[in-house]
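To keep things clear, I will list the structure first and then write my remarks on it.
Removed: one protein chain of the complex. Kept in place: all other protein chains.
Chain IDs A, B and C follow the sequence of writing; residue 1 opens each chain.
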Amino acid sequence: MTVIDECPMMHAKATTVEAPDRCLLSRLLDSRKATERLIEPLEPEDLCLQGMAEASPPKWHLAHTTWFFETLVLKPHLPAYSGADPCWSFLFNSYYDSIGSRHPRPERGLLTRPAIRDVITWRHHVDRSLHTLLQRPAHGNCKLQPLVELGIQHEQQHQELLLMDLLDGFGRQPTEPVYCNSWDDTADPCSGSEANWLNMEGGLVAIGISGEEDARHRDGHQGDGFHFDNESPWHRTWLEPFQLADQLVSNAEYRNFIADGGYERPELWMSEGWVMRGQRGWQAPRYWRGDGPASAWAWEFSLAGRQPLDPHSPVRHLSWFEADAYARWADARLPTEAEWEIAARLQGQRLAQLHGVLWQWTASPYRPYPGFKAAPGAMGEYNGKFMSGQFVLRGSSFLTPAGHGRDTYRNFFQPGSRWLAAGIRLAR
Amino acid sequence: MTVIDECPMMHAKATTVEAPDRCLLSRLLDSRKATERLIEPLEPEDLCLQGMAEASPPKWHLAHTTWFFETLVLKPHLPAYSGADPCWSFLFNSYYDSIGSRHPRPERGLLTRPAIRDVITWRHHVDRSLHTLLQRPAHGNCKLQPLVELGIQHEQQHQELLLMDLLDGFGRQPTEPVYCNSWDDTADPCSGSEANWLNMEGGLVAIGISGEEDARHRDGHQGDGFHFDNESPWHRTWLEPFQLADQLVSNAEYRNFIADGGYERPELWMSEGWVMRGQRGWQAPRYWRGDGPASAWAWEFSLAGRQPLDPHSPVRHLSWFEADAYARWADARLPTEAEWEIAARLQGQRLAQLHGVLWQWTASPYRPYPGFKAAPGAMGEYNGKFMSGQFVLRGSSFLTPAGHGRDTYRNFFQPGSRWLAAGIRLAR
Amino acid sequence: MTVIDECPMMHAKATTVEAPDRCLLSRLLDSRKATERLIEPLEPEDLCLQGMAEASPPKWHLAHTTWFFETLVLKPHLPAYSGADPCWSFLFNSYYDSIGSRHPRPERGLLTRPAIRDVITWRHHVDRSLHTLLQRPAHGNCKLQPLVELGIQHEQQHQELLLMDLLDGFGRQPTEPVYCNSWDDTADPCSGSEANWLNMEGGLVAIGISGEEDARHRDGHQGDGFHFDNESPWHRTWLEPFQLADQLVSNAEYRNFIADGGYERPELWMSEGWVMRGQRGWQAPRYWRGDGPASAWAWEFSLAGRQPLDPHSPVRHLSWFEADAYARWADARLPTEAEWEIAARLQGQRLAQLHGVLWQWTASPYRPYPGFKAAPGAMGEYNGKFMSGQFVLRGSSFLTPAGHGRDTYRNFFQPGSRWLAAGIRLAR
Partner (left out) sequence: MTVIDECPMMHAKATTVEAPDRCLLSRLLDSRKATERLIEPLEPEDLCLQGMAEASPPKWHLAHTTWFFETLVLKPHLPAYSGADPCWSFLFNSYYDSIGSRHPRPERGLLTRPAIRDVITWRHHVDRSLHTLLQRPAHGNCKLQPLVELGIQHEQQHQELLLMDLLDGFGRQPTEPVYCNSWDDTADPCSGSEANWLNMEGGLVAIGISGEEDARHRDGHQGDGFHFDNESPWHRTWLEPFQLADQLVSNAEYRNFIADGGYERPELWMSEGWVMRGQRGWQAPRYWRGDGPASAWAWEFSLAGRQPLDPHSPVRHLSWFEADAYARWADARLPTEAEWEIAARLQGQRLAQLHGVLWQWTASPYRPYPGFKAAPGAMGEYNGKFMSGQFVLRGSSFLTPAGHGRDTYRNFFQPGSRWLAAGIRLAR
């Protein structure tokens, strides 16, 4: 592997900075290019690496995001567009039932073909076609703008997924590969002292973003830029007074939880998590490493390879069950998503590590906001059909492309997931 | 099997009617006896029948409820008490980690020993000891009263579970056994016409029941009788205006959903439910039966054996995923648990089938109320550790012992569960 | 359980002694009765006990053997015969594809109905009908005789299976039930000193039994009584000189193997067995018991409950893989089935424990003898379709009904099976 000094992700972050007035096409092409830069440090064999059924290989991400534009933007809106081999539509559909059947998810790693060369060629063909489409006289493009914007956001989500999934796949290899030597994800450490509790008075508050259909509620809430459907509608909710920690839980603090038997005390855990802990042999966050079975956890595996475990870095890569158990041990709890959003809006300047560090598990199951209605067709499948069995995370992580996160963003994962870059912020 | 005219469950309902002023001991002994009456119609082989890992055999229920009193009431409070074989504590602990290890749940059906004779003897020994304990001079009993009350409620819950589990086990047998010929669970049918929508204005409401610690909030809420810890604390929540159907969805209405392709249209389903539907081959509610693979659903299996499917009976034995998909198909949704509780409190007399018919799936994941804290020790495991991955059901069912349900009751099951007596009430 | 002095199995052995000149009908009815006596010491709940997918509940054995006579003897040959509920044919067919579909094997334990009462009534109805059939004028019965004889042998096989399966199901219960207090299976112990090696000169030998079709080969081989199709044809095979141990391996000898790391040394094991050993956690024969995780093996579970492990008893209830590994450790090997049969025929009087003690694993995969052809129809499924993936055992066990075994008998099980009463005789 060529060790490169400038991490592609850092570059991606820089180039995709959100600028509301930037040309849509230019932002689109920048984000497409940023995705391709992510695979520059990889060996060719890495391109098909799928560490587990929930993850996807890098090449698949490159192909799927291209499929997204081809299927949802170009084919319906650019009549002359000539698409790829129809079989690819089967291969690179992720989960859109309304579009057709698809290759089984756990076998994405078997797709050594089409080769990366052909996928890149396809990407560029699609990019050129998008260029053609979006430079046509503007009248039709008003309708296209939200769709293309969604495509950009989707592309950015897969930039983060690509790296998450890669870390998972690298983490399963005894050789402990390095993605990028100069990767530095410790830029925003915890303070080294205990978190302060920020007092929030609660009451009748409103969260979320209005969709177009409820524009009459626009006063007093966010809503100028892009948002996903699941962030709307803007709606009222009641909060009792609460306190929120002004920083995330650190590795040092989490080590105390382990030392105090946190992984051996069922009274701290949800029953479902306790069983999972046993079956999967959890003893520490996912990428902590020791020097032997009985040794202390002295290392952490990361995209920069094995690194000393930094006590001041926020603890990461743990499941909702671990976050919930830690909170109970600390005589606290996880915040609800409404608490998180209100605090971020009102006290954003006093709360450290809100964005760009780690996704933050909340106490809230992922469910529709009151009045939510999924859009018809494939777009309605984007977020709406996952509203059972998952928990909401708020904020954004060091893997999230710059400009992608916002206070109303609702990320969601199953509570046993550990491969996303998630951490803990306490409430009480 | 001796076909008996009077169903034991009917008798159980009658004898356990809640009367606030009845003597605790007498209510206790009545409920203990009611459990035993439930096995009267069974063949001896039925006593160890465990149809699936989630269900338990009848004998196990009889033993476990006895273990509960022995372990949590008698051993700590009656010094002279001589318990059963210590091995039985391992066999009949359900899920209390704080009490010790236990026999694996999926293998409860293998426990042919102790024989029913010995379990009944044990039950009577425990009942006599409870009699001794509770007739002692009263000073110590104030403390015991809540514990014994919990034991009665626990006993009643297992009366319902025993019958649910039995129906599951009978339903797996090609011989389609009859539990009770005179069983009649069609006493409270739907009206035969469409449900009416009851208007509720919402606003800032309060639900739940105060625990002792928040007695200062007592005005305006329920709270005189028993409640489980998960029903407290009493707390405020905001509701937008909503409408609630004044009756449950009927078999005839659900048949329309099936006829309209309800089980073949992914856009109606949560993704998780859609996958489960395919893997488990769901095509109709769990106990609907046809005369052949391609035939219409003309029958329903029940505790009275195979019966003609009554179009006016409320549809039952379906999962949360099916209830949720049905609601989407009907251009409606499931109510939240707060909506259900408020409507039941304010409009209870105008809402049919609230209690004693079917548990009603809500849109609410089962999570702690704001401020909830699990009790220390085994009691804290009763409800508190299951607050992930499940949905709340409200009301009570035709299998629920009389007096056991109430408007604030929070039943909970995993969303794929179909063996409980659950149905659908729509909201919008 | 009523502790009974005379074990039903002992009785069964006594009553079923083979007498070539005994009336077929009387032998048939005796063997039918012997099966029923086996369940006398059981609790009713035991009747549906199925410890694992490979085993069947006692009641199922009683029903299946009855199904066998009804389906293969009565229905085709007694025109007036009125059979049981057609559904029972589905429930109690074991593995006969040519007869129709059947209830899934792992769910036999769920069949609490028909109740034992109804199964016994059915048995007696079938017995009476067999009585009627076999007392008709004899001309048609010549053809029936082999079929009825097969039915008797089949009944006897299930007598052994019933007890094997029961031991398995009892062995999974922490209460360690006793089938029969007076059960004594130590009647034929090892000598206490090392086995002697009996010299056999080998050469061109012949084994097996002629079927009717090869009666011309009758000189010099067995063949007067009943035999299964898989014991024929009589055929020649070449044996190099070999030695056979004159007794089985004892518990004391096997304990030395364990003490010498037998379960931790992969070089002693077939690869397939080594993996299975790890996955299933094998550390000793199946029913050996210790007083704690680290203790010595001081006990053995048996049909008489937990008993002290007798060092002089032949070691039993181990897999082919364990037998094969032990043999390698002992610098010996397992005999082929031809070696066993020739030695038994020529030196039967000098070889201890040939019959009635333990089945003896051989080195021979279970395959057809040269020239073997399965019969057409259901009878051809009896043995012929299992001739892959299994190993042959020779001899017979303390569970085998008297008169059922013979030197040419080919029993067969998968090499990982441990619940049959099998032991080890060494060769070299």
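Methods note: a contact is a pair of C-beta atoms (placed from the backbone, for glycine too) under 8 Å apart; a residue touches a chain by one contact, two chains touch by 3 or more.
Just so we're clear, the structure is a prediction, and the values are computed from it rather than from any experiment.
Participant: Touch partners of the unshown chain, restricted to the chains that are shown, please.
Facilitator: A, C
Participant: Which candidate, A:Ser26, A:Thr112, A:Thr132 or A:Asn256, sits in contact with the chain we can't see?
Facilitator: A:Thr112
Participant: May I ask which residue of A:Pro41, A:Gly151, A:Pro177 or A:Gly423 touches the chain that does not appear here?
Facilitator: Touches the omitted chain: A:Pro177.
Participant: What does the interface between chain A and the hidden chain look like in terms of residue numbers?
Facilitator: Counting only chain A, the missing chain is touched by 1, 43-49, 51, 59, 85, 87, 90-91, 103, 107, 109-116, 169, 172-175, 177.
Participant: Which residue numbers on chain C touch the omitted chain?
Facilitator: 95, 97-98, 204, 235-238, 240, 266-267, 269-274, 320-321, 324, 363-365, 367, 370-371, 376, 380-381, 385-389, 415
Note that only the chains that are shown with their structure count from here on.
Participant: Measuring centre to centre, with centres taken as mean CA positions, what chain is farthest from chain B?
Facilitator: C
Participant: Taking each chain's centre as its mean C-alpha position, how far apart are chain A and chain B in Å?
Facilitator: Roughly 38 Å, centre to centre.
Participant: What is the distance, in whole Å, between the centres of chain A and chain C, each centre taken as the mean of its C-alpha atoms?
Facilitator: So the centre of chain A lies 60 Å away from the centre of chain C.
Participant: Would you pick out the residues of chain A that each touch at least 2 other chains?
Facilitator: none
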